[in-house]
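Comments concern the structure below.
Note that one protein chain is taken out, while the other chains of the complex remain in position.
Labels for the chains are A, B and C, by order of writing; each one numbers its residues from 1.
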Amino acid sequence: MRELTYAQAGVEAVAEEMRNDQRIFYMSTDPAVSLMKEFGNKRVRATPIAEGALTGIAIGAAGSGYRPIMDWRQVTFSFVAMDQIVNQAAKIHYMFGGQRTFPVLYRANVGGGTRLAAQHCQCPYSMFMNLSGLKMFLPSTPGDLKGLLKTAIRDNNPVISFESNRLLTTKGPVPDGDYAIPLGVADIKRTGSDVTVVAVAWLVHEALAAAEELAKDGISVEVVDPRTLVPLDHAAIRASVQKTGRLVVADEAGPTAGFSAEVAAVVTEDPATFARLKAPVKRVCALNVPIPYSPVLEDHVFPDRKRIIAGVREVLQGRLSDKAV
Amino acid sequence: MRELTYAQAGVEAVAEEMRNDQRIFYMSTDPAVSLMKEFGNKRVRATPIAEGALTGIAIGAAGSGYRPIMDWRQVTFSFVAMDQIVNQAAKIHYMFGGQRTFPVLYRANVGGGTRLAAQHCQCPYSMFMNLSGLKMFLPSTPGDLKGLLKTAIRDNNPVISFESNRLLTTKGPVPDGDYAIPLGVADIKRTGSDVTVVAVAWLVHEALAAAEELAKDGISVEVVDPRTLVPLDHAAIRASVQKTGRLVVADEAGPTAGFSAEVAAVVTEDPATFARLKAPVKRVCALNVPIPYSPVLEDHVFPDRKRIIAGVREVLQGRLSDKAV
Amino acid sequence: MNLPPDKQREMLRQMLTIRCFEERASADYHAGKIYGVVHCYIGEEAVGVCSALEQGDQIISTHRGHGHCIAKGADLKRMMAELYGRQTGYCKGKGGSMHIADFGIGMLGANGIVAGGISIVTGAGLAAQMDGKGRVAVSFFGDGASNAGPFHECLNIAATWKLPMLYICENNMYAAQTSAAETHAMPDVAGRAAGYGIPGVVVDGNDIFAIHQAAARAIARARAGEGPTLIECKTFRWRAHTERIGQPDFRTEEEIETWKRRDPIARLRGQLEAQGALTDADWQAMNKEVSATIGDAVAFAEASPFPAPEQALEDMYAA
Partner (left out) sequence: MNLPPDKQREMLRQMLTIRCFEERASADYHAGKIYGVVHCYIGEEAVGVCSALEQGDQIISTHRGHGHCIAKGADLKRMMAELYGRQTGYCKGKGGSMHIADFGIGMLGANGIVAGGISIVTGAGLAAQMDGKGRVAVSFFGDGASNAGPFHECLNIAATWKLPMLYICENNMYAAQTSAAETHAMPDVAGRAAGYGIPGVVVDGNDIFAIHQAAARAIARARAGEGPTLIECKTFRWRAHTERIGQPDFRTEEEIETWKRRDPIARLRGQLEAQGALTDADWQAMNKEVSATIGDAVAFAEASPFPAPEQALEDMYAA
């Protein structure tokens, strides 16, 4: 299979869909040059820095038959548009009784590792998950990103594509031809039997590395990548934990009311899963601070494979005997 | 003790503090008339409808020695100010290495029951909980509101006071004289031994009513009101669940990545508490939709005492025998 | 103004319909049949913009949206049913007074967030431009909204992209309890247009012909691809900010009385009478008809079922 970077896969998904559907247009304060070249400045608009207005403009254009893509770039810039996201995009279909469809794709880069400090590095996706009316995903590979973007662009609802800063330049296989990955379907990135690690984005790769390491000690880790945040694949997460009896959630975001808290709740509120849960759940997340600049500090704040390994060992503690059961 | 409404308690807290500290001033698109009368239009400012700017103005004035209070009114209006909340207020102390203090109180009304539909009724506090750098609370009684507001006004950090729309006109005892309730301390609103119900705001009252009802069947419910959302009183919540072995979280917000998810995680990630947990945790929350207008619909969306009762029965299911243990 | 008498009478009927609709909505709100909140437009009915629009043109409104709905041709029955929270309402009871929309007739909704609709309808304007069929889009908003960020962001974008837009600021001198004088450095919002290089026009907001004329010019400009216009209609609401009891209102009786004497309905009626185009009998008949229509709307609403509770779960996502 071809190898593309995560960033390239994103551009390719957009370009392919734009070629197929004239109703799609793209807005960003700094759109990718290749898109501007191919589609011209009417379909790929370099906008004023007014993400609030543009987020609403996308809704209005969508309600009038277009299929806009609004690229917020860093997710921290989307907060100037939060009224349009929360009060308009998320509510407009429901509030008006389903009169119109509003097919809008919003794109946002999330996460750290870029040494850009607190106002550029953040993983606030759970803030959006708390809303009712938006779908959203956060892929960990170029192939997943492309397939989910294509689905999202064809979806008739507002969808947010969260894309990981750390993964932009990482390469991975991307199938040839047209393919789409449905929203709401998790991917088991590695099967295992002792512990389930639910991870997203960059942490999927850290979890896989941790699993490799732990395998040396005979610990079998299953890595579940939900890929989609809303709707979240409860069934896949629960099935995995029912099998392993143990859950670690690895997330680049802080823990509080985060994606990781949601996964913990999804697992522990389900009677069948709870019945099989052998250990406390464990959140392996960023420390609860804004993201600092200095590499020493930033690297200390974010979770990584080492912390995942420690987390896995923690939920296994004193219980390795269970394995015999 | 005197009885005041929740709304009156709020105004009283502000007025008392403003009398004592000339650095405090108040901004709102529609401030309470009694405050405007007492303090005049320089200290109580009826502002343009520009909550984004005003949220930032509060930060700047705080950094220059004042102690502003910015009343967003409905929390849904605060989303136009989200950049200033997320990227500035929450980060400014940390990002600049603690150079200055930024004592700002933000007030926001939350919740439904007002028949004002999706753009006025929302309980998005977990979106703010996910941030690092803000403190926040959500009281259930006039007495708690007054005491927490006083603490918040004296705090040297940005604090958000979430205040329940449904409780504005409900009365409750408010101590005479000057008192303050520390942030981060839960209040056990009813002691019990079979199930812990962690509830906030209006749901505290519904939980108490549910407890009364369940007591008739010999079920003993403990109602824990965290009051403060950040910092959340983990110890009190865990202690209660360690005692009862069962947890229901009742929240007017939707479940996804909500306050309720956080409580579920706080309980199930703690080894000592998890060890005593006898049943799956249960979230009794709003249905996962924007809030609709028609009373029939709105009332169906929100949780209430009936659903709490059902939730409690669910976590007790087939386990009533445990009580003997 | 040389509109044919028929069109003028139609305008009068429309203003009367708005007033009667709202008088009834207010009464039914106080009777507990309508919930939440109702913002009345009474005194500001001279919304002469829609009469200058064509089918396919789109508008967006505010929390004070009944007048715009009616002017754009919304069905009174479905409006009233929405206020009554019924299944047959425009939003199936999910929206209420602050969220009536009829996308079918190009009415993109009332909006509960001040300045919240400006961006959305600017997107409709962008769509109209891309469609290339000469359609226009209209943003209605208040003096209060003109101080919010989206006003500025959208005027700049629309001016730069030459979008076929009308920005209509209905300046009723107050935003809830706060006067425009306290919140605007300048008395005229229209004066801000020059900064974006677009026309800014002040009109008597109680003179439906003046508005119609200014709108017609702006629409022609927009259809010709010359970009947006900002029109400021100076007007006044007779009633309190909302129908809720006990809300503060700092406006003086005198100010309110002065504006009641500038009643846009009485004015048009007088003009038509002066032209010999309306007799007293015509007026009586028109009142009777309008009042019957409102009665029908209420009857329809009352006869309509409430939604079933479980319908709260419908309409979440489009297929």
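In this section, a contact is a pair of C-beta atoms (placed from the backbone, for glycine too) under 8 Å apart; a residue touches a chain by one contact, two chains touch by 3 or more.
Keep in mind that what you see is a predicted model, and the values were worked out from it rather than measured.
K.L.:
Considering the complete complex, which visible chains touch the unshown chain?
P.N.:
A, B, C
K.L.:
Touching the hidden chain in the complete assembly: which of A:A15, A:L168, A:V185 or A:V289 does that?
P.N.:
Residue touching the absent chain, from the options given: A:V289.
K.L.:
Of the residues C:R9, C:H39 or C:H184, I need the one that contacts the missing chain.
P.N.:
Only one of C:R9, C:H39 or C:H184 touches the chain omitted from view, namely C:H184.
K.L.:
Take the complete complex as the reference. Which residues in chain B touch the chain that isn't displayed?
P.N.:
Against the missing chain, chain B presents residues 25, 42, 47-48, 50, 52-66, 68, 83-84, 87-88, 92-103, 132-133, 135, 156-157.
K.L.:
Taking the full complex into account, what residues of chain A touch the chain not shown?
P.N.:
29-30, 33, 46-50, 52-53, 76-77, 80, 114-120, 287-289, 292-301
K.L.:
On chain C, what residues meet the omitted chain?
P.N.:
147-153, 156-157, 159-160, 182-186, 191-198
Here, only the chains that are shown with their structure count from here on.
K.L.:
Which of line, ring, star, complete or other matches the graph of chains that touch?
P.N.:
If you draw each chain as a dot and join those that touch, every dot ends up joined to every other.
K.L.:
Would you kindly tell me how far, in whole Å, the mean C-alpha position of chain B lies from that of chain A?
P.N.:
Each chain reduced to its C-alpha mean, chain A and chain B end up 29 Å apart.
K.L.:
In angstrom, rounded to a whole number, how far apart do the mean CA points of chain B and chain C lie?
P.N.:
37
K.L.:
If a residue has to touch 2 or more other chains to count, which residues of chain A qualify?
P.N.:
In chain A, the residues touching two or more other chains are 52, 83, 87, 94-95, 132-133.
K.L.:
Residues of chain C that contact two or more other chains, please.
P.N.:
In chain C, residues 91, 93-95, 99, 111-113, 116, 149, 316 touch at least two other chains, as defined above.
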